[in-house]
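Step one of this worksheet: look at the structure below.
The complex appears here without one of its protein chains, the remainder shown in place.
As written, the chain order gives the labels A and B, with residue 1 at the start of each chain.
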Amino acid sequence: MGWFVRRLAQSLVMLWVVVSLVFLSIHFVPGDPAELLLAQDGGSPDPLMVQMLREQLGLDRPLPEQYSHNVMGILRGDLGASMVDGSSVGQEVMRRLPRTLELIAAAGILSLLIGIPAGVLSALRPRGRFSRGAAVVAGTAQSVPVFVLGTLLVVLFAQVLGWLPAGGFVPFSRDPGKHLQLLVLPAATIAIGLSAIVFRITRASMLDVLPLDFIRTARAKGVPARRVIIRHALRNALMPVITVFALQLGGLLAGTVLVETVFNWPGLSGMLVAGVNARDYPVVTGVLVVVSAFYIGLNLLVDIIYGITDPRVRK
Amino acid sequence: MSRNRENMTVTQSAEHPLLQVQGLTVGFRRGGQWNDVVRDVGFSVSGGETLAIVGESGSGKSVTSMALMQLLPRDNSRISGQALFRGIDLLQLDERQMERIRGDRISMIFQEPMTSLNPVMTIGAQIAESILTHRRIGKAEARAEALAMMDRVRIPSAKSRYDDFPHQFSGGMRQRVMIAAALACQPDLLIADEPTTALDVTIQAQVLDLIKELQAESGMGVIFITHDMGVVAEVSDRTLVMYHGDVIESGTTEQIFRRPAKAYTSALLSAVPRLGSMTGNAVPTPYPVFDIASGKLREPGPRPNTLREGPPYLLQVSDLSKRFAIQSKLLKRTIARVHAVEGVSFTLRQGETLSIVGESGCGKSTTGKLITGLHDRDEGRVVLAGRELGAIPAVERAHDIQMIFQDPYASLNPRLRIGEAITEPLRIHGKASATEQREIAASLLTRVGLQPEMAGRYPHEFSGGQRQRICVARALVMKPKVIVADEAVSALDVTMKTQVVNLMMDLQQEMGLGFVFISHDMAVVERISHRIAVMYLGEIVEIGPRAAIFENPRHPYTRRLLGAVPVPDPARRHQRGAAVVTELRSPVRPPDYRRPVRRYLEISDDHFVLDSGEDWQ
Partner (left out) sequence: MKQAFQSPSGILLALILAIAFIGPLLPLADPLAMDVAARFGGPSAAHPLGQDEYGRDLLSRLVHALRSAILISGGAAMISAVIGVSVGVVAGYVRGFSEALSMRVMDVILCFPPLLLAMLAATLYGAGPSTLVPVLALVFVPSFTRVAHASVMTVRGQDYVDATRLMGASATRIIFRTILPNIVGPLFVQFSFVVVMSVILESGLSFLGLGVLPPQPSLGMMIGTARSTFAQEPWLLLAPCLSLIVLVLVLNAFCDHLRQLFDPRRESGA
């Protein structure tokens, strides 16, 4: 259990560092942060506005007090209030986060279902026809940026073929069918690139494991081929796949921003993009803290899975 | 499950061999071309019999066994011939049928116990898997049988270790696990592919004994693949010698050793280091060279002793110690220490070879790195050619001491042409012009038996033996006084090994070099050394002149070490009693460990033994 406690402590420290850095980021800016946030091209901002913003963000108080106020706030789940309309950032994040997570979960499951079997099959006959074909498809899929892919899918399936809606969102509770219909394209957009990655890692990892001595041992014991591949090879090969997949999922939380924009999916991206455009600092940092925490949590989860599957890690 | 056991052994006899192989030819496809690596191999093995297949690397001995088990990749290998196993031709079976034979009727164990077990499965499950694959029994029964098997291969406290993972086992114990898994279904034939090569010599002796014992109990046939003639003499009834894919000689082991019919076999045998072959020789003597053309052994002439008695010493080492801290991960507190080297003292004179011997983890390599300054020592003094090691600037130290490493593949920079590699020290010291460098490289290459034209090639174009010669040349370029050779010939095939050892001895004679020869190979050590230090758990347990150590070993560990070395003489195939299962002890100690005060007893002139008290009673 020691390794687990240690790993958990590490994650908490990391989270604290991230939160502090995000909080401090506004102070890295040369000059008065409030003035900078209000600065429009060229013109200097209205001093009254600057003063108001300073009070609103608490910038007029001493730095340690600001720090403790903000960090304690984050620990309580209070991410501050929007500069634009004063609404609670925390509440808005909680309203939108599930939609983003739904998108990621759908895409993640889809990509594992495609990527792992394809990777295993391809590693068994690395020079076979399937293997070469899959490599070309995966290489292409990985080379199309998600927002381009999304745009092209909209053009094809919505505008040219008219099979699926171009974008939007309907809550599952109101109309499940419509909800799922709207989910298909954005989830597929993310899943295509992601399954290409899962495929490549699975294939590479299986190719690393298959020539190892213990595979030969298992075969020499007469263990049937299918069991050798699944119990012995894949079990060992999955670890890098888990790591890369989790890293990708973390990155995806950000990557979905683009997909959500393309499909008008009202997840975190809408508030984030609007926040950046309005230079609404609390909104941007709020989302950043949540996403980073999610990312750190994912890494922790990966290590726990590692610890469970690989006895050499727990010590 | 042993229902067939009795009548089976009865029906096996010399007339009805268990396995009869004829015309076995194996080819691989490389870049569209078929290339036969094993040609027309034939042999037979009967129940209760041990056949050794012996050869150097590239002889095709492992490929032969893999082909019999059909473990070679099917799409780029082709196998022809016949292999009748109890009337069935193995080479005609498809993968399904072969799976039923493997692990049940024919089992196999491999060289690398460290990598041959699945790291994420418990060892118990890996043994039980063999049983579950071939028998229709429940998990609980399989567990019980696996436990019984662990007892049979003498894994101590089998019950509590059943659910351990491979990384919690030592190499020797892992090999026992491998054997347990292989023999769990009581096969008729065991193929052992270099099963002890990666093990320490005392552990090797135990594993060889175990295999012999299990064979005697079950009457199975054994095919034993090895490069070590000592092991061959120890275990096999009949022997097959392979060279570049061909069987060049076969017969009873007795015959092969007594009257080898082929020149290559003679060469191989003459190159085999034999313990005791130096008895009566006063000074280290090079190996006799076997001339393949004439088929004659050329014995080296009498040699002057290179050793210069008395001071000045090249190297004076006293009370040398090195500990490596093991820290807790979170707080970086020292929770234990590896006492790698403890209170080591010795001297080296001009023209002398001092060998440091011992098994893995005994601290011999660390000692080598301490006296060259690659590691910083914790305690003790090293005086190199009259000066404190710490007081010699790195640039000058290069003229005093150089090193040759074990792995010829890792000790040359892959990005440097070998000419550049040899003269790199000269460039560091800004000593020679480009032309001079080329001349020096050419002359050194010639000196170590390579062609000067090779200077422009890269390391990967050379064999292991050639690379080791290049490393010798590189070590010589600074004209050092001392060369530390850390397992420098251990990774080489026998014929290469003897050549490099002879080269080193010639160079010692010419240049008056002092060698610190670090090795686990007692036979080579006997040939090359003036004096020997035996290390165990970081300490020197016995040190003295070569003859004293080999003919009058006093420390129990020295005796155990010498007793474990396989003797390449079938006549002396000794019957050891049931082997005591010992493991190499670990030099990890708690942080507050204080080394007890040690005393050395002087047995005879210059021969000292550690008085280690109750530890060895």
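Basically, contacts are C-beta pairs under 8 Å (C-beta built on N, C-alpha and C of every residue); 3 or more make two chains touch, one makes a residue touch a chain.
All values reported here derive from a predicted model rather than from experimental measurement.
Touching the chain that is not shown, out of B:Ile88, B:Ala325, B:Val395 or B:Ala571: B:Val395 (per the contact rule at the top). Interface note: of A:Gln51, A:Ser68, A:Ser87 or A:Thr140, the residue touching the hidden chain in the full complex is A:Thr140.
Set against the missing chain, the residues A:Phe169, A:Phe199, A:Phe214 or A:Tyr295 yield one that touches it, A:Tyr295.
The chain not shown here is touched by just one of A:Ile192, A:Met206 or A:Leu258, and that residue is A:Leu258. Those residues of subunit A that touch the chain absent from the view are 14, 17-18, 21-22, 25-26, 28-29, 33, 36-37, 39, 139-140, 142-148, 151-152, 154-155, 159, 250-251, 253-255, 257-258, 261-262, 272-273, 275-277, 279-281, 284-285, 287-288, 291-292, 295-296. Mapped onto subunit B, the interface with the missing chain covers residues 369, 372-374, 393-398, 401-403, 405-407, 410-415, 424-425, 428-429, 458, 460-461, 471, 474, 478.
In this text, only the chains that are shown with their structure count from here on.
Taking the mean of the C-alpha atoms as each chain's centre, subunit A and subunit B sit 51 Å apart. Residues of subunit A touching subunit B in their complex: 6, 9, 212-214, 216-225, 231-232, 235-236, 309-312.
The part of subunit B that touches subunit A in the complex is made up of residues 69, 71, 95, 99-104, 107-108, 110, 112, 115-121, 129-130, 133-134, 165, 167, 178, 181-182, 329-330.
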